[in-house]
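Read the structure below first, then the notes.
A single protein chain has been removed from this complex, and every other one stays in its place.
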Amino acid sequence: MKHDLLYRKKAQSLVILLILVVIAYLAMIITQFNIFQSLVSIPKAIVWSVTNFYPNASALTKIPDIWSRLQETLLISIAAASVASVFAFVFALFGSRVTEVNRILALISRFVANVFRNIDVSIWALVLLFSFGQSSLTGYFALFVASFGFLTRAFMETIDEVGADSVEALRATGASYASIVFQAVLPMSVPQLISWVLFMIETNIRSATLVGILTGSGIGFIFDLYYKGMDYHSASLVVLSIVLSILITEWISNYVRRAML
Amino acid sequence: MATLLEFRDVSKRYGNDTLALSHVSFSVNEGELVSIIGPSGAGKSTLLRCINRLIEATSGEVIFDKTNVQQLSKGKLRALRTKIGMIFQSYNLVDRLSVFENVLHGRLGYKPAFVGALGLYHESEKKQALEILKSLGLEDQVYKRCDQLSGGQKQRVGIARALVQEPRMLLADEPIASLDPSSSKTIMDHLRHISTSLGITVLVNLHQLDIALNYADRIIGVSQGKVVFDGLPSELTDETIRTIYGADSEELNLNIPESKEVARKI
Partner (left out) sequence: MKMIRTAGPALTGRDPFTAKRIRIKLLTRSALVIRMTILMLALLTLLGFLTFNYQGVNFFKGVAATLSNFKVIFIQPAFAHVTFQGAIGELLITLSLGILTTLLGAVIALFLSLFAAKNLSNRMTSNIVKELVAIIRAVPTVLWVLIFAVSAGLGSVAAVIGMSFHSISYLTKAYSESFEEMDRGTIEALEGCGASWWQIVWQAVIPSSLTSMISWTFIRFEVNFGVAVAMGAAAGAGGIGYDMFMDSSYYYNLHEMGAIAYFILIVAMILEYGSVKIKDKIRA
């Protein structure tokens, strides 16, 4: 009996493995992905990176340009996440089960957040390009919309998790809705909310590169410029500056997260 | 004595067929300490929450101080809630705020939205809160954050928050279910004192029979959403205890005689 069960479990995992292999094979056909070519490409890429992809003396002269673009990107990322967090908090209040004002408003705010979150930031960038052209605002709004969608969902879950008990207690004292929000919901959830905003800033810096390539702004633009001009030494410096910014942001967020507890 | 609270044929239905309360009728006099007993899931929490409309009853009438609670408008309901303090099994404090701030939350019902949201309190309100904290033995914890307190201390903060409302009635939903015996005794002593000395009516949900027998002026037994007993602790027979607790009564049986013994001595 026991043996039989063990056998069945093994057979089951084998079947699942087989299905995955078939799916992978189909995916390879559809995308014309060549395993052999990809295996060869890895050592080729490593050799190429070591010989070409490092900053040299002429790249270092571009530091001021890179720095000004990087600064723009960082500020866009922070501004987008911060402003989005204010809107997201309001929508999260209406959408959360704990603090919802009425059913219809709750459903609407959840739906809006869902739509905004499930359309990738790159698509928002392409759409916004029509109305804002190649300005910082395109990048800003693309990141803003993506941040808003993500943060609304994250905030909603935070409020659901953290608030129910104290909200009930304050309702029982006869406190007004505004009092409940500012005296119970906000104090309970603020470290979590800030933590999400910091996470969003990190994500935004990453996405800003992509958005910049698409919309011709910020750090993405200058990378694209060097890359297309085959100035790989300067491009590598751009990558390095992005990596450093993200690692530093991560480090600051971790510090703040610990200190907030 | 005047009647403060009256339930008239109150029912509460969740979804289509779960009947949490079924035709509940009883009344509570001013200044009484009434304990509602019953197994978990009997509908005790729902019953308590129907009074201040944290849960809306499906049918029937709840009368508090001669007003029909169900018919109150939003603003009037807030005014009513200020007159009914409530304490909870899991304390329901805002853990990240100080003890002081949590106690002052009891004053929010008296404030316009804007003032309350900013957390602006009168000096006299603060003095009053401090007096209450002192009477509950919390004068050294005033500025501590609530997540640094023990369970018993948290529940005393909960009581302070309710008292600062200057309520006429105190609802206690399983106030000692998460506490050790000695903290439980402190909390129950405070509730007894609130009823006897301050003249505030106390309605307390308990599942511990012995404690109910010890402290209550009157006991209401609830089983499967119905009131199956309403009378003095001394009138409670083994038979009724069995109807209240059903299958659970076997384990309770052991301490019924002793608890009643204790109750009589007090």
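List of remarks:
Order of writing sets the labels: A and B. Residues in every chain begin at 1.
In the analysis below, a residue touches a chain if its C-beta (ideal position, glycine included) is under 8 Å from a C-beta of that chain, and two chains touch if they have at least 3 such contacts.
On a predicted model such as this, the values are computed, not experimentally measured, just so you know.
Contacts of the undisplayed chain with the visible chains, over the whole complex, involve A, B.
Residue positions on subunit A in contact with the hidden chain: 20, 23-24, 26-28, 30-34, 37-38, 41-42, 44-45, 47-49, 52-53, 71-72, 75-76, 78-79, 82-83, 114-115, 118-123, 126-137, 140-141, 190-191, 194, 197, 206-207, 209-210, 213-214, 217, 220, 223, 227, 232, 239, 242-243, 246-247, 250, 256, 259-261, in rising order. Think of the hidden chain as still there; on subunit B it touches residues 97-98, 100-101, 104, 119, 121, 123, 126-127, 130, 134, 139-140, 142-143, 145.
Everything that follows uses one rule, which is that only the chains that are shown with their structure count from here on.
In this assembly, the C-alpha centroid of subunit A lies 46 Å from the C-alpha centroid of subunit B. On the side of subunit A, the complex with subunit B involves touching residues 165-166, 168-179, 181-184, 187-188, 190-191.
The touching residues of subunit B, counted against subunit A in their complex, run 52, 54, 77-82, 84-86, 88, 90-97, 101, 105-106, 108-114, 116-119, 158, 161-162, 165, 171.
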